[in-house]
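Only one protein chain is missing; all other protein chains are in place.
To keep things simple, chains are lettered A, B and C as they appear, and every chain counts its residues starting from 1.
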Amino acid sequence: MENLRSKCISLLEERGVTLDDIADCARFLQAEYHIDLKKEELLESVMSVLDKREVQFAILTGVELDRSAERGQMIDKDLEAILRRDEGLYGVDEVNAYGICNLYGSIALTNFGFIDKRKYGIIDYLNKHGKSGVTCNTFLDDIVGAIAASAASRFAHKWGK
Amino acid sequence: MENLRSKCISLLEERGVTLDDIADCARFLQAEYHIDLKKEELLESVMSVLDKREVQFAILTGVELDRSAERGQMIDKDLEAILRRDEGLYGVDEVNAYGICNLYGSIALTNFGFIDKRKYGIIDYLNKHGKSGVTCNTFLDDIVGAIAASAASRFAHKWGK
Amino acid sequence: MENLRSKCISLLEERGVTLDDIADCARFLQAEYHIDLKKEELLESVMSVLDKREVQFAILTGVELDRSAERGQMIDKDLEAILRRDEGLYGVDEVNAYGICNLYGSIALTNFGFIDKRKYGIIDYLNKHGKSGVTCNTFLDDIVGAIAASAASRFAHKWGK
Partner (left out) sequence: MENLRSKCISLLEERGVTLDDIADCARFLQAEYHIDLKKEELLESVMSVLDKREVQFAILTGVELDRSAERGQMIDKDLEAILRRDEGLYGVDEVNAYGICNLYGSIALTNFGFIDKRKYGIIDYLNKHGKSGVTCNTFLDDIVGAIAASAASRFAHKWGK
């Protein structure tokens, strides 16, 4: 699985997302509880989330769909159009993200809902950039939100022990 | 089920929550999409959410736990203490709320996460009031958030057709 | 959405699944409660499940992934191999199916778990056929199970009123 994690990290970078970006989103989610938390302190949690097989498969699958739509290679052209315009009522992108959050419990799910609506940092960038017509980030912004939400939840549970 | 719905509405009122309060939270969640939506327009969605058996049972069960803790009648005194101080890492209150949101899809879940963190209107009131030491609203604030999030999601899907 | 439903029904048929097959799985799930239920009585529930936007999008997305893997058109060849051999620990196929079941509550989820393990009728056929090396049904068998589980849950709730 070590190999799959490395592959996922490379894939995220290729799509414009660094581990640092994700740790910064996780820090944002924890900021109300720990005002001077540094994002470095959340990196370990991000790495641990990326270690899980189900997280890795959610990343690979979501990014496959984004890239396939972006390149115009989808078999179903209606679906391709829905993904390219990041249609709000599509919902499968969030379902895929819940597959990540659920592993980290109810706090991860509420964290995700918050950052998905509030759009912070790289998530805001991905979302805006994904609507440019060139790139498709329909799945990616939710995946990043879910990893950050999960890392923040993991941190909260550890800190709360 | 008509009877169970009436019972739930009475129970919510007894605990300080009107249908109007919930509709106002649902309106808040939809406001970014429809700026001059009136809460009245969301009342029908709130009523429809309250029609579902699983929603009714989630309300009855959550309020039972709140009242039992509030009256000092719990068998497990550790659990009673956790509920009375609305411990952040408890999580079962959110799990109960997801039982409602899940019925309305992924938009309901993100709506819930947002309003649960952002605490608007009656939810803010319940949350603060519940920490007074007199009342216990540990389950209720999440239930109200979940009904509002579900009603807003239902409205979005109907409007989006 | 009428159009999207028709599209989904055609797509399912193209992949070897009729509405009748799904209704028969739903009947199987209800059989222990209503021994002489006819599958025709469950067709209306199947149609109603297929009416939901989130169900339609789950079908379109899952079948896209199956077909893309089957044709060797995936960008990520590791993911393609995982889908083609229907790897047991992949899990994203079930997450996509839960996006359907969750809309029909906890009974739909347990129904799904049961039929996913017990493999009845068309689900058994899809599963075996999908491992032939020619066809890929990794997402489809779970989608069919989820629609049947949801239709059975909807029927149980209606009948129980």
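Assume contacts are C-beta pairs under 8 Å (C-beta built on N, C-alpha and C of every residue); 3 or more make two chains touch, one makes a residue touch a chain.
The model shown is predicted, which means the values in this text are computed figures rather than measured ones.
Screening A:54, A:87 or A:124 for touch with the missing chain picks out A:54.
Touch with the hidden chain on the side of chain A covers residues 1, 53-54, 99, 102-106, 157, 160-161.
Although one chain is not drawn, its touching partners on chain B can still be listed: residues 7, 53-54, 57-58, 60-61, 63-65, 67-68, 71, 73-76, 78-79, 82, 89-92, 95-96, 98-99.
If you put the missing chain back, the residues of chain C touching it would be 88-89, 91-92, 94-95, 98, 105-107, 109-114, 116-118, 156-157, 160.
One rule holds for everything that comes next: only the chains that are shown with their structure count from here on.
Of all residue numbers that take part in the contact between chain A and chain C, over half occur on both sides, making this a same-residue interface. Work out the mean CA point of chain A and of chain C, and you get 26 Å between them. Across the assembly, chain B contributes 105-106, 157, 160 as residues in contact with two or more other chains.
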